[in-house]
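On to subunit A.
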Amino acid sequence: MFVNQFLFLAAVLFCIGVYGVIARKNAVLMLMSIELILNSVNINLLTFAMRNGSTDGHTFALYIIAVAAAEVGVGLGLVLLVYRNKKTISVDELSEMRG
Partner candidate 1 sequence: MNMLQENNWLLSVGTFLPLLGVVVLLLTPKASDQMVKLVALVTSIATLAVGVYTALKFDFDQAEKLQFVADAKWISVIKSSYLIGVDGISLPLYLLSMIITLLVVIYSLDHVPSPGKPKAFFSLLLVLQTGMAGTFIAQDLILFFVFFELVLLPMFFLIGVWGGEQRQYASIKFFLYTMFGSALMLVAFLALFFKTGAESFSIPYLIENGGSIAKNIQIWIFAGMFVGFAVKVPMFPFHTWLPDAHTQAPTQGSVILAAILLKLGTYGFVRIALPILPDAAREWAPYIGGLAVIGIIYGALGCLAQTDMKRLIAFSSVAHMGFVMLGISTLTSFGVNAAMFGMVAHGLITGMLFFIAGSVKERYHTLEISKLGGMLTAMPRLGWIFGFCAMASLGLPGLAGFWGEFPAILSAYNPAEGLNETVFRVFMVIAALGTVLAAAYLLWMFQRIAFGTAKNSSSHDHSHSDDLHDVTTFEWIAWTPLLLGILVLGILPNLLFSVFDPAVQITLSAFGG
Partner candidate 2 sequence: MQTLNIFAAQWVAPTIDYFGLAPELVLAGGLCLVLMLDLFIDERKKWMLTAITSFTLLAAMVPVLMLALSETEVRTMFDGRYVVDNFSLVMKAVFLLAGYVVVLLSSSHIEEGEYWRGEYWFLLLTSLLGMLMMASSRDLVSIFVALEFLSIPAYMLAAWRKRDPKSNEAGVKYFLLGVFASAVMLYGMSLMYGVANSTLLTEIGAKITATGEFSAVHALAVVFVVVGFAFKVSAVPFHTWAPDTYEGAPTPVTAFLSVASKAAGFVALVVLLYTAFPLAQDIWQPFIWVLSALTMTIGNVLALKQHNIVRMIAYSSISQGGFVLMPLAVAGLAGSGTTALRSVVLYMIVYAATNLGVFAIILAVANKTRSGEISSYGGLFSYAPTLGVLMTLFLASLAGIPPLGGWIAKFVAFQSLIQSQSTWGYALAFVGAVNSVVAFGYYGNVMREIWMRPVPDSDTTLISVPGSLKLALVITAGATLVFGILPGVGLQFADLAEIAGAIIR
C-alpha cells in the first residue's frame, strides 16, 4: 500500500487546517479548519491501522468523529451566543480582555 501518500495527504490537510485557524478571523471558518485537522488525524489513524493491521486506529477514528460532532455543536452554539450579543462572528472583535 502507498502509506506515504496518505500520510502526506494528512500532513497537507493538517497544515491547511492550521493555516486556517491562524489566518481566519471568522469563528465558523476557524471551526471548519479545526475539522480539517481532525480529519487529517483520522486519515493518519486509518492509514496506520491498515498498515499495522490493528483495529485500534479505526476505533480511535470513530471516537474522534463522534467527539468532533459534539465539539462543532458546542462551538456553533457559542458562536450564536456571541452573534446575539455582538452582532458579529469575527473573533478579533472579541478582545475586550487583554494584558
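Candidates were picked such that all candidates are chains of the complex that A comes from, given by their letters.
One rule holds in what follows: a residue touches a chain if its C-beta (ideal position, glycine included) is under 8 Å from a C-beta of that chain, and two chains touch if they have at least 3 such contacts; residues count from 1.
Here the structure is a predicted model, which means the values were calculated and not measured.
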Out of 1 or 2, which chain touches subunit A when the complex is considered as a whole? 2
Would you mind writing out the residues of subunit A in touch with candidate 2 in their complex? 7, 10, 14, 17-18, 21, 27, 30-31, 34, 37-38, 40-41, 44-45, 47-49, 51-57, 59-60, 63-64, 67, 70-71, 74-75, 77-79, 81-82, 85-86, 91, 94, 96-99
